[in-house]
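What you see is the complex with one protein chain gone and the rest in place.
What follows is chain A.
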Amino acid sequence: MSKIMTVDILSSIKGAQPSEAVNKLFEVIKNANPTNNNSLNNFNNNCVSINNLREDVVIESSAIEKQLIIENFPSKKNGYLVVAKVIED
């Protein structure tokens, strides 16, 4: 894992580069001084109580849902769904 991952690889976008407009936003954060050192209570943690989880059951999709999922698949050949060959590097 010593390889340097550039943003185009991280983003899976050919030729992607960081933008000046966005970097300006990040500079503001780097230079910001949160107002005090009080420990805060993570106000925005939208935690779910373990007593309130949904049931761990498999819900069968409807026939129309399955049909639409297949319809959306980008490539089909002889009744099979076609995906790119997995590569190793």
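Worth pointing out:
The criterion applied here is as follows: contacts are C-beta pairs under 8 Å (C-beta built on N, C-alpha and C of every residue); 3 or more make two chains touch, one makes a residue touch a chain; residues count from 1.
Going forward, contacts and distances are computed from a predicted model.
This complex has a chain not shown, and the name its UniProt record holds, of "Daunorubicin ABC transporter ATP-binding protein", "Aspartyl/glutamyl-tRNA(Asn/Gln) amidotransferase subunit A", "Carbon-monoxide dehydrogenase small subunit" or "Branched-chain amino acid transport system permease protein", is "Aspartyl/glutamyl-tRNA(Asn/Gln) amidotransferase subunit A". Although one chain is not displayed, its contacts with chain A can still be listed: residues 5, 7-8, 10-22, 24-26, 28-30, 32, 34-35, 40-44, 46, 48, 52-55, 61, 64-66, 68-69, 71-75, 83-87.
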